[in-house]
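Missing here is one protein chain; the remaining ones are kept as they sit in the complex.
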Amino acid sequence: MAGTALQRRLTWRVAEVVDLGDETPRVRSLVLSVPGWPGHLAGQHVDVRLTADDGYQAERSYSIASAPAAGERLTLTVERLADGEVSPYLAGELRAGDKLELRGPIGGYFVWDIAIGGPLLLVAGGSGICPLMAMLRLRQAAGSDIPTRLLYSSRSLEEVIYRNELDRLVATGTALDVRLTLTRDQPERWAGYHRRIDTDMLTEVAWAPNERPLTFVCGPTPLVESVAESLVNLGHEPTRIKTERFGPTGG
Amino acid sequence: MEIHEQDVRLDGNAAAGLLQEVFVHEFSGARGACASCGAVGEMGAQHLYMAPLAPGAVLRCAACEGVLMVVVHAGGRFRLGFRGLVWLEMKDTAVTS
Partner (left out) sequence: MGFVSRAFKGRPRDQPRDARVPPGQYLVRDFPVLSAGPTPHTPLAEWSFSIDGEVDAEKHWTWEELRALPSETVTRDIHCVTKWSKLDTIWEGVSVDTLLEGVETAADYVMAVCDGGYTTNLPLEDLTGGKAWIAHAFDGQPLESQHGGPGRLLVPHLYFWKSAKWIRGLRLMNDDSPGFWETYGYHMYGDPWLEQRYSGD
């Protein structure tokens, strides 16, 4: 088997939950063991399918948050949506030892590998951080010094997913800059941004257009569209801006 | 709850799983040319209109919103319409594996 280079028909596989951990009050990571997993690229996603005992099925897509690695493990990070159908199950009901069906890896557009290079601009809103975290984890695991900037918008500090790990990546990595913006609640003496991502913020954080950064934007559709539009207006090449929107997944 | 148009628009990426079932080849990295405006781009970067449990999905050009492709997966079959694509190009990955 030649990893992901080998194209095959997608098949549903049965994965086992081997570990779970809360990232924030509403967000949980699931570590899955997937027999036969062919490996993945940073930024790819999987489709998860749940089946009730009467045969009813619900299917959703989730980005893979773990770096590509040898072995048959991968991590999904799921935000529990209040009126959701699948996410409350994945991020609430599921326990270690449970099984679920998934297929993947899927996607060849919103992907990054060390060989693709940089500089890298990553822009996330909420749980849009997940596929970008796979890229940051890959970069760290490879000891890469590709210049990388992350601009990450959350409602509050408590809702920043992977907060400690991001701190650690900045402290131990090379040429990585992480900026947070907290749009709703800020801690006392918060020195960072406290508004939605706008053109001024992108002017300050993004690489200059003539440095030709490769940009990945992931989050709710309004954020993704406004960030992409701002970057194009600032002179960035549209073909070097890759986007992934959350849609009406119904959670 | 107020719902905006933006909330029903996705990236072509979101149809990648569905379409890989059909094409076997990875779909979101495939390039195509829009029959309405001539724009060329990766399918993952186009606009997708798809709802949970909906049998049909519409892929539209990110530049002009013209219909590129329609997929209906229902009744035990896929029906695909390509009226808005002049061409569609996929990598031949056989050479690398």
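Lettered A and B in written order, each chain numbered from 1.
The working rule: a contact is a pair of C-beta atoms (placed from the backbone, for glycine too) under 8 Å apart; a residue touches a chain by one contact, two chains touch by 3 or more.
Note that the structure is predicted; figures quoted are calculated from it, not measured.
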Requested in this report: Sort by label and list the shown chains the missing chain touches.
Outcome: A, B
Query raised in the report: Where the complex has a chain not shown, which of A:V27, A:A65, A:V78 or A:L100 is the residue touching it?
Result: A:L100
Report summary line: Checked against the full complex, the residue among A:W37, A:Y89, A:Y193 or A:F246 that touches the missing chain is A:Y89
**Report entry** Residue ranges of chain B at the interface with the undisplayed chain
**Finding:** 1, 3-5, 7-9, 47, 49, 51-56, 58, 60, 65, 67, 70-72, 74-75, 77, 79-81
Query raised in the report: Going by the touch rule given at the top, which residues of chain A touch the chain that is not shown?
Result: 12, 14, 50-58, 85, 89, 93, 98-101, 248
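Here is the rule we use: only the chains that are shown with their structure count from here on.
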Query raised in the report: Could you state the distance in Å from the CA-based centre of chain A to that of chain B?
Result: 22
Report summary line: Note: in the complex, chain B contacts chain A through residues 4, 6-14, 16-17, 20-21, 24-29, 41-45, 48, 50-52, 93-94, 96-97
Query - Partner chain B, residues of chain A touching it in the complex - result: 2, 5-10, 45, 47, 58, 60-61, 103-104, 106-110, 221-222, 225, 239, 242-245, 247-250
